[in-house]
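Quick one: the structure is below, questions incoming.
Now for subunit A:
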Amino acid sequence: MDRALRSRLERRFGDCLLAPVAQRHDQTEIRVSAGDATDTIRALHDEPDLHFTLLADLAGVDTGTHMQVVYHLWAETSTDWLRVVVDGLDREAPRCPSVTFLWKGAEWMEREAYDMFGIVFEGNRDVRRIYLPAAYTSFPLRKDFHLPDDASRSPGRGVRPMEESLPPRDATSATNLRRAQAG
Partner candidate 1 sequence: MSIPETIPIIGASWDDVLFVLFAVAMLGSALLVVTLRDIIRSGVAMIACFAALAGLYVLLGSPIMAATQVLVYIGAISILVLFAIMLTQTKSGPARLVFQTQWWAAAIAAVLLVVVLTAVVVSTDWGAGPPQESTTSDVARLLFDAYTLPFEAVSVLLLAAVIGGIFLAKRDPSGDEAGR
Partner candidate 2 sequence: MSMAVVTWQRLNVVGKILAIAVPVLIALGLVTVGVAILAGPFAIEFVGDNVPLLRFVAAIGAVLLLTIPTAFVVIFMELKVIARMNLRVGPDRVGPYGTAMSVVHGLKFLSKEDFAPLGVDLQVFTIAPVVVFVGSVMTFLVIPFAPGLFGLDMNVGVLYLFAMGGLTVVGLLMAGWASFNKYSLLGGLRSAAQMVSYEIPLTLSLVGVVLLAGTMSLNQMVLAQSGSIADWYVWQQPLAFVIFIIAGIAEANRSPFDLTEADQEIVAGFATEYSGMRFGFFFFAEYVNVFVVSALIVTFFLGGWTAPFDWPFPVAVAIDPLAWGVGSLVAILALPVVGTLVLAAPFWLSSRITTLQALVIGFILFNVVAIGLVLGWAFVSLDWVSGLFWFFAKSYVFVFFFVWLRGSLPRVRIDQLMGFAWKWLLPAALLNIFVTAAAIVIVNR
Partner candidate 3 sequence: MTERAHRPHPSLDDPSIAIEDVLRESIVDAVPVARTEREAEFYTLGDGEMLLNMGPQHPSTHGVLRVVLKLDGERVVDIDPVLGYLHRGVEKLCENADWHQAICYTDPLEYVASLFCEWAPVMAFEKLADVEVPRRAEYIRVLTGELNRIASHALFMGWFALDLGGLTPILWSFIERDEMMDMLAAVTGQKLLFNYFRIGGVNGDINHEFMSRLGDWMSRAGAQIEANQGLLNENEILVRRARGMGVLDGETAMRMAVTGPNIRASGVPFDIRRAHPYSVYPELEFDIPTRQEGDSLARYLLRADEVKQSLRIIDQCLHQMPDGPVMASVPRLIRPRPGRAWAAVEGPRGMYGTYAISDGTDQPFRMRIHDPSFVHLQLVSLLTPGNLIADTMAIMASLDPVMGGVDK
């Protein structure tokens, strides 16, 4: 735990932190709102006594009530990983400023967060789905997306929804079903 980093962070960002600086093991965590995110991260990257030059990770999180974007940063000036949580994004239309102006390499990570959570990153010029097909409509890592065969959480508990669309028992192949539907 890097106590000096904690005091530095409190001194610098004291008024825009949503929660007190949390420290556990080798990690220091700060929470900011989406409006302060750009300034905070730019300051963390640029200011010489912070100088968090390396973006270790960018993750989206769905807490069930709102969305978060979590950055993990590394700096030579500290022995801790710095975790920046951009908190309180609206679940219906999550929007977050992009950090691609600092780390161009965040582009794909932001695309992935969009693909999985639907978080739109403003300033990223290539926010489109990265893994899933373009015609896909849902965001699978959201908490209200249940796997089709997840019996314990599915709305139709105990029923495997994928089986419902199968043809009646006397039909032997999907072809017959199609033919029956057509004629």
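Keep in mind how these were chosen: all candidates are chains of the complex that A comes from, given by their letters.
Basically, a residue touches a chain if its C-beta (ideal position, glycine included) is under 8 Å from a C-beta of that chain, and two chains touch if they have at least 3 such contacts; residues count from 1.
As the structure is a prediction and not an experimental result, all values here were calculated from the model.
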item	value
For subunit A, as assembled in this complex, the candidate in touch from 1, 2 or 3	3
Residue ranges of subunit A in contact with candidate 3 within the complex	24-27, 29, 53-57, 59, 61-62, 70, 72, 74, 76, 79, 81, 83, 102-109, 112, 116, 125-134, 140-141, 145, 147, 150, 172-175
